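Please read the structure below before turning to the comments.
A protein chain is absent from this complex, but the other protein chains hold their places.
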Amino acid sequence: MSGTGRGTRLAIGTRVLLAGGLALAGAMLAIDLADWRYVRFDLSGARRNTLDDAVLDILDRLPEPVTVDVFFRGLRPPYDGVTAQAQGRMLELLSVAQNARRNALELRVHDLTRLEEVQARQKELGVEGVNRVVYSAGGQKSVQELFGEIAVVDWGSPTEGDARYLNELGLLHEIDLRGWNPSRPRPAQLTSFQGEEALAEGLLKVSSAGSPKAYFSVGSGERGLEDTDTSGFSALKSALEGDGFEVAPWNPLEVPAVPADAAVVACLDARQPFPQGTLERLREWVKAGGALLAAPALDEVERGGEGGIVELLFGYGMIAERGILCEAIVAPGGQKVDGSELCSVLQIDEHGLSPSHSITEALRRRDRRVQFSFSPSFRHGGAEGMLLTDLVSSGPESWRDLPLAGGHYDFRFDPQSEERERRRLCMLAEAVVGATQPDGSVKRGRVLGVASSGFFSNGLSGVNRDFALNAFNGLASREYRVRVSPLEHAESRLDLARSEALPVLTYTLYLGFPGACIAIGVLLAWRRRDPG
Amino acid sequence: MRGFRTIFGRELAGLFLSPLAWILLCATFVYDAFFFLYALEQGTGGEVNGALYYMHEGPFWLLVVFLPPLLTMRMISEESRSGMLEFLLTAPVGDASVVAGKALAATAFMALAAAVLPLFGVLVGLLGATPDWGQLVAQWIGAVLVSCLFCSLGIFSSAASGTPLVAAFLAILANIVLVFLPMLAPFLARGRLREPVEWTLDKLAIQAHFRGSFLTGALDSAHVVFFLSWILALLFLSVRVVETKRWLV
Partner (left out) sequence: MIRVSHVTRRFGSTTAVDDISFRIERGEIVGLLGLNGAGKTTTMRMLTGFLPATSGSLEVGGFDVLEHSLEVRRRIGYLPEAVPLYREHRVQEMLAFQGRLHGLPRKEVRRRIGQVLERVGLLDRERSLVGKLSKGQRQRVGLAVALLPDPPVLVLDEPTSGFDPLQRIEVRSLVAELALEHTVLVSSHILPEIEAVCARVIVLHRGRIVADGRQTELMDALGEARARVEVAMGPAPEEVRGLLENLPCVRRVEDRGVSGAHRSFDVFADEDVRGTIGALARREGWTLRELSWHPPTLERFFARIALDLDPQEKTIRATAPTPPGAGDPT
């Protein structure tokens, strides 16, 4: 009776295929549609799926979707654990964020073993390096470092090999080896995790309207923005661009007026006087609400001189003083010595960073340091209409080392001519009265003075990058530090060492439950036997 | 509805009257016990939420790949041969009720198997470490949805295959492919095809839709729709295939 010809089989087959296609298409469309408007309920005890309201607010107000590219790679032991911890937490946070607002945030986690793909994407984004999180939207992007911005890791007491490894990765600076006691080894640990805040910051940076422009003065003997040697500023430029700034040179000789679209003007390292009228124009610009960052070269401070950065800063109460600021160093034996060139390398930690200003406060919280090398210092002067704040200061034992007859420095504390006291390395002058802008807002002019232009050079870019970015962001009024509460997991622990828990578990799980199962099955079979 | 409930009840009873179901349930208990204890002792040092999370992240998937095909393999293929299908299809119940009743009976059994882990949760709670109930409930709900999807696939396979053995084999194969499909993404998504391929694979990514919400204790409407869409699509297809069985006899 049965026997289908090819014709019927074909017809039936086609119908089933059509039905299949319909079902497939329908399902896929329904799934896509469901993503358009969806709700999530977080049932977990610690609300591990719920982002802080502050971050959700930022996500909701994004003008366009943000793509987050994650380039994470592990570190070799003994740092694999702490790295995985930090990376894991950030990935989980980003995943929670993405799931909370799938239409606002696209998360792309890159497998670094797929080299070609990663390189292509990094080229596309215009970034490089590993252990970074890149936020991009529209034409803007913001790069965050895993170590330093997202998480702070205490590397413990590394062996020489490990230290070299970390140094190569840019995670440890040779000079930081000083002062660690090898007889009390410490393992690496995750000191703090600020992923939630970093996420907020990254999102805000790429969603602001337009990239702020930072103009750097050129043509007066400054070292170049493109210079990649130790004293160049190429690292600063790329850091700023990575943070969403547009960096452009400004030659006052060619373009006398201060660029109207400048968010920040940076005068760094001018060794010759500026063209005539430049300083007036800058002062006018600051009065009108502009933000200026200025750092003199050591040359200029030593020569003294007019028409340059020193004069500019003088007008704002920051008087550059001759002499290299030095501090005694701790020798291997433990005693404090001077007389070494190393004395001119100053590491300023939380003790020298002001807690009352956002530029330095963030650094303090993250246990960051800044470094000055071969740097002069400032003295307080007066400035009319300006409020002066000390942002970075040296320790109380520091002294200004004066040059010897031949122009060299001995780095030795000479009690006769030199004094130990706290000196200022960075100061901020803010106009008391703000100026009304064309768009109606009121801006207060600000000048940030840093005692040494070498602070921003490539050689110190690793250590000082955070401060530099904070400074530029602060000057450009991009204050994105948002207080965000962290995600947590609920933990509930059984004390396995206690005598009862483990054996009870083992017996119940292996014997109790399966046994009950078998018993019920057998009982059922027995009751189902035929009555005859 | 009444027809569906009748068929569902009979199929579920039928499952429990066969030794296979009890063997599978027992095996599930032992399997879960092994991995759970391993996770507790070696993995999380006694932290129960982590251990339960691990269970739903890893070992659960093996169960959900192998159990539904074994439960559903006979439901249509064998009945077709024995004439039971003819009986059901000439009874005053719709074809859809028959198919759905079978699929959901298998799902009900899987829900029971999936409830083993919450049962473990109760046990450790009694021992002093209360688990995160919200997370556990969400994990169980997700497990039931995943199971329902694989049971529907098993029913489809049973409808399309001539013998239970073939049905089980094909269903297991399909399950494995589906679970591991997203791993193919990097290889398939190249160049200009990247976006459409990624879009398609995302619509089939079963693990991702479980991990993105249920696993971490969240209930996501879009993810629930994902599972329901595929379940309905598969059941719809199964009814179509069962209909063709009338043509071929």
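For reference, chains read A and B in written order, and residue numbers begin at 1 within each chain.
The rule is simple: contacts are C-beta pairs under 8 Å (C-beta built on N, C-alpha and C of every residue); 3 or more make two chains touch, one makes a residue touch a chain.
Being a predicted model, the structure only gives us computed values, none of them experimental.
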{"item": "Hidden partner chain, touching residue among B:Ala27, B:Leu89, B:Leu119 or B:Val137", "value": "B:Leu89"}
{"item": "Interface residues of chain B (partner: the chain not displayed)", "value": "2-3, 6-7, 9-10, 13-14, 17-18, 82-84, 86-87, 89-94, 246-247, 249"}
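Everything that follows uses one rule, which is that only the chains that are shown with their structure count from here on.
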{"item": "Centroid distance [mean C-alpha coordinates] between chain B and chain A, Å", "value": "45"}
{"item": "Chain A partner contacts - residues on chain B that touch it in the complex", "value": "16-17, 19, 22, 25-26, 29-30, 32-33, 36-37, 40-41, 45-50, 116, 119-120, 123-124, 127-135, 137-138, 186, 199-200, 203, 212-213, 216-222, 225-226, 229-230, 232-234, 236-237, 240-241, 244, 247-249"}
{"item": "For the chain A and chain B complex, residues of the former touching the latter", "value": "1-2, 4, 8, 12, 15-16, 19-20, 23-24, 26-28, 30-35, 38-46, 48-49, 95-96, 99, 102, 111, 114, 117, 489-496, 500-502, 504-506, 508-510, 513-514, 517-518, 520-521, 524-525, 528"}
